[in-house]
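Shown below is the structure under consideration.
Every protein chain of the complex appears in place save one, which is left out.
Right, chain A next:
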């Protein structure tokens, strides 16, 4: 049972023998919309599919028949594309980064739209707050990172690129090699996924918390003032989330390009 269904129960207010339906992990678990065999199709999956359709649909409409003098939609698409191509790929990787612009653009817009779903009425849930989605994307980034590292430097060079820092005092070498290995091979993909997931998780939790609270406190008493405050906070958090959603998509893409850049660079 989800927080959303709790919200839909109109009778649950304070001092009505009704405990505060605090949001928790259950707010992120959904009953399947339908099940086929052992496969449960849930709301986050539906949202991921909708986001796929939205991203592809938007870029299809914008770029399917691009004109030299762009229309409004194409211009909007070009601004988005240029943002990733210039502000991220060119800035971080340089000229060599042009090859990875489609990958980075796909990541950025897919993540961003999934994040935005957090504050879209009816959807009101970021698929990225389900850990699997950030993990899937971080895994792809990590695979790309590893592939490029070994492709650029060969096996020995690749390993060296991952763990070696030249010019260290001898006694420090084993320690640094260990730390570099942990950082580049274990923490990087993990933090990449967790950062996105945790931000969207926390954001959704806050919005749900204030939304439920404002409903729960809405009684014909002075507590309705508190309910109003809670509602305002929910509205404020919604606006704030809009920023966070963009920021997290940007950071995810930026880090992906930093990893790619690190893989392509000469040994550090």
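Rule of thumb we're sticking to: contacts are C-beta pairs under 8 Å (C-beta built on N, C-alpha and C of every residue); 3 or more make two chains touch, one makes a residue touch a chain; residues count from 1.
Quick note on the criterion: contacts and distances are computed from a predicted model.
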item	value
Which of "ATP synthase subunit b", "Putative tricarboxylic transport membrane protein", "Cytochrome bc1 complex cytochrome c subunit" or "Amino acid-binding protein" matches, in UniProt, the chain that is not displayed	"ATP synthase subunit b"
Positions on chain A contacted by the hidden chain, ascending	1, 24-26, 28-29, 39-40, 42, 44-45, 48-49, 51-52, 55-56, 59-60, 62-68, 74, 77-78, 81, 101-103, 105-107, 109-110, 127, 130-133, 135-137, 140, 194, 201
